[in-house]
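Heads up, the thing below is written out as structure tokens.
Left out: one protein chain. Kept in place: all the others.
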Amino acid sequence: MSIRYGSLAGLATAALVLSAVATSGEELERKGIPAPPGHVFQTIISGYQFRTKETRALQDDDLENPGFLAVERAADVWKTVDGGEGKSCMSCHGEAEKTMKGVGAAMPKWSEKLNKPVNLEQQINICRTEHMKAEPWAFKSKELTDMTTFVRFQSRGLPVAVKADGPMSPWFEKGKEIYYTRVGQLDLACASCHEKNNGKFMRADFLSQGQTNGFPTYRLRDQRLIPLHERFEGCMFDVRGVPYKPLSDEFLALELYVAWRGIGLPVETPSVRN
Amino acid sequence: MADKPRIKLPKEAKKGEIIQIKTLVSHLMESGQRKDAQGKPIARKIINKFTCEFNGRPVFSCALEPAISANPYIQFDARIDEEGTFKFAWTDDDGSVVTAEEKIALKA
């Protein structure tokens, strides 16, 4: 039994007694953006705002930010021919800096062809299998996370702009339902931490609003880039639940709903988080 | 460690100016403290040495241990007295060396 479980057990016993203990000497100001009318938050706050000045500094400098190693790797792969069609990403899409601008900020997006939403990872693999006749990349593979990061990076600074109406409506509702459903032995929903208690100090860390605008994110803990669905899995594991599968309909619905909760936040990929 | 190292320094400097150099390379920096799924120790594999030369003369170097974070970031300074070429080298435990070069000119 790992110590991790030990600390979780302690957490369960403590029955989520959360307190705003200021431990890190100086608590930095948390700036946000005003939420649109009818939104669940009044102020939408990026995860960046919950981090220390040292971690913010790692993200602020593009040379110091290790996430850019992935951006640079994928920039080369973008131009590299792969698969039976003899194509690269560039063969169809040209310069990513121009054609991919805004694409990542609007994901997940409705696919008429599949009659369901697709996220960035799925779209990259659709391109690979259908248009390049190349093997799809596995979820969590360096290749897929690198390319997802690279494409999302082309939207850096642009506001998160998912569409949640029309055919997306039932997916949005499904995502919302998952967000508010308590799961796992600790019986916690996403909302328990990230809606009701964000800003508070728990497990030696500040709970954020659980925004997705920085994903894939370079996590200090893992010292590598983490795609969003791996983070979802991590959260469900942390509450001792059985996680849904990455790229499952459930996580896709949740991705859509959580993206909506951060609507208007600038894309920060590749961000740096704890 | 096939990725290209990331290096940032100015393209030119005044004679006698001290410039800042930032470097970042991709490396897992396997500490030798971890175990695999079967409980067997994973062998240490790190970048154990970094050197920077300018026109063939040493500027800065360091010996690194497993307590250096993955994707090592190293920042240091250099005084520029003439134009020339920086040579950077990162040495892996397996003996492989990744190198890079950057030129700097003197400002008129």
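As written, the chains take the letters A and B, and residue 1 is the first residue of each chain.
To be clear about the criterion, contacts are C-beta pairs under 8 Å (C-beta built on N, C-alpha and C of every residue); 3 or more make two chains touch, one makes a residue touch a chain.
In this section, contacts and distances are computed from a predicted model.
Of the names listed as "Thiosulfate oxidation carrier protein SoxY", "ABC transporter ATP-binding protein", "NADH-quinone oxidoreductase subunit K" or "3-isopropylmalate dehydratase small subunit", the one that matches the UniProt record for the absent chain is "Thiosulfate oxidation carrier protein SoxY". Taking every chain of the complex into account, the omitted one touches A, B.
Of A:Pro136, A:Gly184, A:Gly199 or A:Gly234, it is A:Gly234 that touches the chain left out of the display. Considering the whole complex, the residue from A:Thr43, A:Thr80, A:Ser141 or A:Ser248 that touches the absent chain is A:Ser141.
Interface with the hidden chain, as seen from chain B, comprises residues 18-19, 28, 30-37, 42, 54, 57-70, 72-79.
Against the chain not shown here, chain A presents residues 2-4, 6-7, 23-25, 47, 51-52, 54-55, 57-58, 138, 140-142, 193, 203-205, 207-208, 210, 217, 219-224, 231, 234-235, 237-238, 273-274.
One rule holds in what follows: only the chains that are shown with their structure count from here on.
For chain B in complex with chain A, the touching residues are 3-4, 6, 8, 22, 24, 26, 28-29, 69-71, 73. Note for the complex: chain A touches chain B at residues 61, 63-64, 66, 68-69, 72-73, 223-224.
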